[in-house]
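Before I ask anything, here is the structure I am working with.
For this view, one protein chain was removed and the others were kept in their places.
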Amino acid sequence: MPVSFFLVLSALLFSIGIYGVLARQHAVLVLLSIELMLNAVNINLVAFSAMLQEAGLGGQVFALFVIAVAAAEVGVGLAIVILIYRNRQSVDLDELDLMKW
Amino acid sequence: MDLAQAIAQPSVDWHALSPDIVLAAAACMVLIADLFLPEESKWLAMPLSAAGILGTLAAVVSLAGEHRTTLGGAVEIDTFALVFKGLFCVIGLIVLAMSFGYFRSGRYYQGEYYFLMLCSLLGGVVISSARELVTLFIALELISIPAIIMTALRKADVKSNEAALKFFLFSVLSTAVMLYGMSLVYGITGSTKLDEIRSSIASSADEPLVVLSVIFVVIGFAFKISAVPFHFWAPDTYEGAPSPVAAFLSTASKIGGFVGLLVLMFRAFPEVADTWRPAFAVLATLTMTVGNLIALRQQHIIRLLAYSGIAQSGYVLVTLALIDPSRPEANAQALESAIVYLVIYGIMDLGAFAAAVAFARKTGTYFLSDYAGLWRRSPVLATLMAGFLLSLAGTPPMAGAWAKLFVFAAAINSEVYWLAAVMGVNAVIAAWYYLAVVKRMFLDSPEVDEPIEVPYLLRATMGVAAFALLAVFIYPAFITSLADRSLL
Partner (left out) sequence: MPDSGVFEYLAAGLRGAVSRTNALPNCAFCVLVFGLSATLSYPRGSPRSCSHIATSGAVPAVPRDYFSQYITIGIFVLVGLGLVGVTLQLARLVRPNVPTREKYTTYESGIDPIGRGWTQTNVRYYIFALLFVIFDVEAVFLFPWAIVFERLGTQAFIEMLIFIAILAFALLYAIRKKMLEWL
């Protein structure tokens, strides 16, 4: 299979992720969208790594690190979302407007 | 290829890694010590962190003048790396001095704060010597993830929560965009090492994919350094965060982003500079102008410093718009001016934040109108604050003047006159709002006459910082001689 199949798939995932980040108002859904974007990156990395076999495993190792960092980010993100829910009983991002300009 | 064959044991030069290892060990020690300290002596985490940072600084000094590569080229120790490692250590020490009273008096998680700050600082120390994509990425995340938690440290304060969430979302979004670009770079060049990327990307300079990937990486970094139009998070985050954390974000975090950007642009992508140089010129113009124009209207000192910090990153972005590998001399001058600017910016911006923190500790206010007549309430604080603001404005007798002048000269030397002109106009706009604060402090009369005492630690730190800025103004070779030798 040509590698561009994978690239188009990951481009689609990445775009859906960006759409979600921009259009969703619920903080958890935004987190999910960001995960989509990171997974698009992983697809890219693994596909390239399989394509460039002679160049070693850089892409796969990179993907492992992306997964680990994504887990750390989700941990921090969910903690903040819970903090906000405790203080305001809502996680709607449009209501977070205490500070402007 | 078989996995077992692909993973080879790299040779490790432990001395070259010593600053990073010392700092990591110090961070772990602070975490453990905090677990076993009783509540009333939690503040001991601060001297412990300071000792850790001093140890790191010693390790940096022990490497002075060396040029080593280790971990298969992923880490390279050269003067560039050492200058920034040292700068991060100094920033860490100043932020520690600012944090001590602040976090001890409030009901904060002190031990966690110092641990997180050391972790974030470790990210900065690692990124200075990272010469490979994965290492760069991990170091960048190591800077920002602890910084997000530090922003949310005031758990019950809704503003702090909001600031942290905004920072988190923008930071993670930028990471994702940057990673997408990096994955494409890896696909085009088949390597994650910057030197190999440089040699193999040159052959495909006019491919749309190359442009796309570099632009993605640049957008990701633009979020991190809060360049316009990706700056929306910065002022809100700084305002909501505890103010020492805001100082940390606006210096260490931002300089970390710039170090990554400089390394990538000067080391990995210079051969395709024609495709992305205009993007930087536009970014720099927008960042300087918008940052300064909005700063004119601010009434809150932290937000003023936030927007002025955005404008200051615009000046550094100018140097990135001057990269041209076909003219090595102008190229070297651009890098040199960027290094000088970042070093001086780090010190003077922290100084201004420290003065704001010292003021707010006694008066509890951050509004500029309350700075009226500060000269009569505390001559020391007013003088120091004025010094830092003058430096930020780029007026003599402070080092900020040289910083701006070097960038300006680099732009002239590269014959990008319009950018130099934009820079000049912006320096004038910026001087307006900085000097307005200075005027308010010295010429207006105060509403209350109560004198303000500055804690000794904070006073000493600010004094040393101001003295350093003055010394660099009188004898700029302190920094330029270092910057001269740190070529990427």
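Here the chain labels run A and B in written order, and each chain numbers its own residues starting at 1.
By definition in this document, contacts are C-beta pairs under 8 Å (C-beta built on N, C-alpha and C of every residue); 3 or more make two chains touch, one makes a residue touch a chain.
Quick caveat, the model's predicted, so the values are computed rather than measured.
Peer 1: From the list B:L209, B:L443, B:A460 or B:A477, which touches the chain that is not on show?
Peer 2: Answering carefully, the residue with contact to the hidden chain is B:L209.
Peer 1: Residue-wise, where is chain A in contact with the chain that is not depicted?
Peer 2: Residues 1-4, 6-8, 11-12, 14-16, 18-19, 22-23, 25, 47, 50-51, 53, 61, 64, 67-68, 71-72, 74-75, 78-79, 82, 94, 99-101 of chain A touch the chain that is not shown.
Peer 1: If you put the missing chain back, which residues of chain B would it touch?
Peer 2: Interface with the chain not displayed, on the chain B side: 3-4, 7, 9, 12, 28, 31-32, 35-36, 187-189, 203-204, 207-210, 212, 294, 297-300, 303.
In this text, only the chains that are shown with their structure count from here on.
Peer 1: What residues of chain A sit close enough to touch chain B in their complex?
Peer 2: Listed in rising order, the residues are 3, 7, 14, 17, 21, 27, 30, 34, 37-38, 40-41, 44-45, 47-48, 51-59, 61-62, 65-66, 69, 72-73, 76-77, 79-81, 83-84, 87-88, 93, 96, 98-101.
Peer 1: Considering only the defined contacts, which chain B positions touch chain A in the complex?
Peer 2: Per the stated touch rule, the residues are 1, 3, 6-7, 133-134, 137-138, 141, 145, 148-149, 152, 155-156, 158-159, 161-166, 168-169, 172-173, 175-177, 179-180, 182-184, 186-187, 190-192, 235-236, 239-240, 294.
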